[in-house]
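Below is one structure. I have some questions about it.
Heads up, one of the protein chains got dropped from this complex, but the rest are sitting where they should.
This part shows chain A:
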Amino acid sequence: TIGLQVSSGLQDLSLRDRGGRRRDFHDLGVNTRQAMVHVQESKTGFSGRMIKLTTNHFRLTSRPQWALYQYHVGYSPEMEARRLRSALLFQHEEHIGKTHAFDGSILFLPKKLENKVTELFSRTRNGEDVKITVTLTNELPPTSPTCLQFYNIIFRRLLKMLNLQQIGRNYYNPSDPVSIPNHRLMVWLGFTSSILQYEENIMLCADVSHKVLRGETVLDTMHSLHSQVGEERFRDTCAKELIGLIVLTKYNNRTYRIDDIDWDNNPKGTFRKSDGSEMSFVEYYRKQYNIEITDWMQPVLISQMKRKRGNIQGPVALIPELCSLTGLTDKMRNDFSMMKDLAIHTRLPPEQRQREIGRLLNYIQKDDNVQKELRNWGLSFDYKSVSFTGRVVQGEKIFQSGNMFDYNPQFADWTKETRGVPLIRAVPMDSWLLIYTRRNYDVANTLLQSLFKVTPSMGIRMNKPNMIEVDDRTEAYLRVLQQRVTPDTNIVVCILSSSRKDKYDAIKKYLCTDCPIPSQCVLARTLSKPQTIMTVATKIALQMNCKMGGELWSVEIPLKQVMIVGIDCYHDTVSGKQSIAGFVSSLNQTLTRWFSRCIVQSRGQELVDGIKACLQTALRNWSKWNKCLPSRIFVYRDGVGDGQLNTLVNYEVPQFLDCLKSIGTDYCPRLTVIVVKKRVGARFFAEVGAGLKNPPPGTVVDTVVTRPEWYDFFIVSQTVKNGCVAPTHYNVIYDTSQLKPDHVQRLTYKLCHMYYNWSGIIRVPAPCQYAHKLAFLVGQSIHREPNLMLSDRLFYL
């Protein structure tokens, strides 16, 4: 039977409220620094020039000797209902005061009650006497994890008081939306906020957040999908497009994730209410909300509740007509014109972003009720954002076949500088296939001519390919591959006439698993513009060279006998069943060649066993290439969600150590594990004159806004054309390298220069981006581990 949540409205504020789920989003209480002796004194680097930075952090101030008093509240006889418990307790407001936070059993007060144990007597309306025992259990200093969690709850309370709307974890201002009618989108401006203990202060980190909402219902979306793909592919397409998306409803303020679509059900179907009676959806919505469901043939959406909400457990049924989609789908993300229209509103340049954040602080400062609430708790904010000095480390020189390049560090890009220069290792294309449809014959020839023009200066020797014309059908492509690919084939190039995914998937699947040969798919459209064809051909030539095992450029790596590992995960939102971990490890001293493996795991399975096997093969391959085992290993671990740090520290790191131990008793390399996080709330702005600019690439921040219990730092490595650059957060959770923090930071920054699909600096270390690429390819197209014959090449680029 399907439980359906019944009442509307926001949940009560409580310690189990959405934002403060008991899952620890901020990884509070995971103290990894204490185990690393060499960073006890200092975890800061020193190299580079100083730069004045402003951030989006604001100090929280409390009165001296401030503490939060935590009480346990017991009832005798036992009272079940939370509302009754609250009501009974708050009959004694004269005792406990008007300022309180109570979740049904734990009570927080800003002041200490006279006695450690207070007994209060209440009477229920049917005359039952209830003894309430309020016992002091804790006196919390401002920096305790519980207290921090409490600040966050209070802050959410303030946002609610400001009439902001909660969607998911953030709060949005509904009164001034931006509508983008071209795409039927609406963008709400809102705020993300978190209050945490940073290096020296407890601070509020506030950032602007944009919520994309859609003006249409899920039923509307289904209709337009139906008209696009027709009856036959309708259900599959709906599943692909809709599952995993978050919806809002017409009648309450909750968000639900669509986990499934029940095609056998419809609004006339019934469900069992909490009182046990059966009722149809049509009747329920009519009675409860005066809403008439007009389409009685629509299917029903299913949302699995992750945790108990009120008295409802298990799956929730939703009516498409009453739901509206939020956020962007992958399809929308790929819609160039839509993203361009959105970017105008969502990519705020530094000064504007800081202004918007200032607006929130201004609301807080100006609102009497909010100020009163803060005063009652004895809290206040410093309304000026925190400023400090960061460092910009020296730019890296790019080496390519005996040439050394300087480039403008502002742009973080050396495309121009390295054009027409021989590659470090150019793999010849002696035998290769070029497959195209009749319609694309001209395009194929254009590509071929352009490749002949650009490859000689790179040092790539290229023969004429086997030109093969095929019908524009997946089977036709596959048949040609089966017939014409030989063991000598260096690479297969396919020109595709549309970005239809099935063809691409089939080609990749065949050439990555059954017949392991590097392949390059090119959309005909990208070759159709004469003015860009040489640039495109250059990019394709470089990419193909990498896929065949070539090397493009390098940076100086002072460490010897080092193996770098990158790990990232891909979660299949469509079928929801698979997760893929990409694992990439360096093979040589210059970090120009990479070994890769992949772990395909079903839902709920732990990653660790697979990783152990990957690391073993990685070490075996490294020693094959270098005739010894690495003496240093650096693991860059991406794809770690909020609140998963503890798992990583307690389960994954021991597995790495176990694996190393299993290699040999006398093998004891230095290991460093660094968690890489791209999605962080912190933003840095360079103070230039009176204005704010994005900080330049190479900006390192390891003070003030880092966490005292971690060995962590931020690096801004990339540049952005529009909006604000997002710093990447690095958290060294395990380190026996004995290296100075400065060196770990520098090595990390160097690695951001080594991603061969982009001749510039990227946001994360190259092995993370490679691992991401691999996991994405496998998750999207191949669905099983690629053939190990390809594992020493960047075939997944």
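Rule of thumb we're sticking to: a contact is a pair of C-beta atoms (placed from the backbone, for glycine too) under 8 Å apart; a residue touches a chain by one contact, two chains touch by 3 or more; residues count from 1.
Going forward, contacts and distances are computed from a predicted model.
J.: The complex lacks one chain in this depiction; which UniProt name from "Radial spoke head protein 9 homolog", "Exosome complex component MTR3", "Proteasome subunit beta" or "Small RNA 2'-O-methyltransferase" does that chain carry?
T.: Not shown, but named in UniProt as "Small RNA 2'-O-methyltransferase".
J.: Which candidate, A:Gly74, A:Pro177 or A:Gly269, sits in contact with the chain we can't see?
T.: A:Pro177
J.: Of the listed residues A:Gly74, A:Pro145 or A:Gly215, which contacts the missing chain in the full complex?
T.: Among A:Gly74, A:Pro145 or A:Gly215, only A:Gly215 touches the chain that is not shown.
J.: Among A:Thr44, A:Gln70, A:Gln165 or A:Asn265, which residue is in touch with the absent chain?
T.: Result: among the candidates, A:Gln165 touches the missing chain.
J.: Specify the residue from the set A:Ser209, A:Ser324 or A:Gln354 that touches the hidden chain.
T.: For the chain that is not drawn, the touching residue is A:Ser324.
J.: Taking the entire complex into account, which one of A:His226, A:Lys397, A:Lys539 or A:Lys693 touches the absent chain?
T.: Final answer for the missing-chain contact: A:His226.
J.: List the chain A residues touching the unshown chain?
T.: With respect to the unshown chain, the touching residues of chain A are 8-10, 12, 81, 83-84, 87, 98, 123-128, 160, 163, 165, 167, 172, 174, 177, 179, 181-182, 184, 186, 188, 213-215, 217, 223-224, 226-227, 230-231, 234, 248-253, 275, 288-291, 297, 324, 334-337, 498-499, 525.
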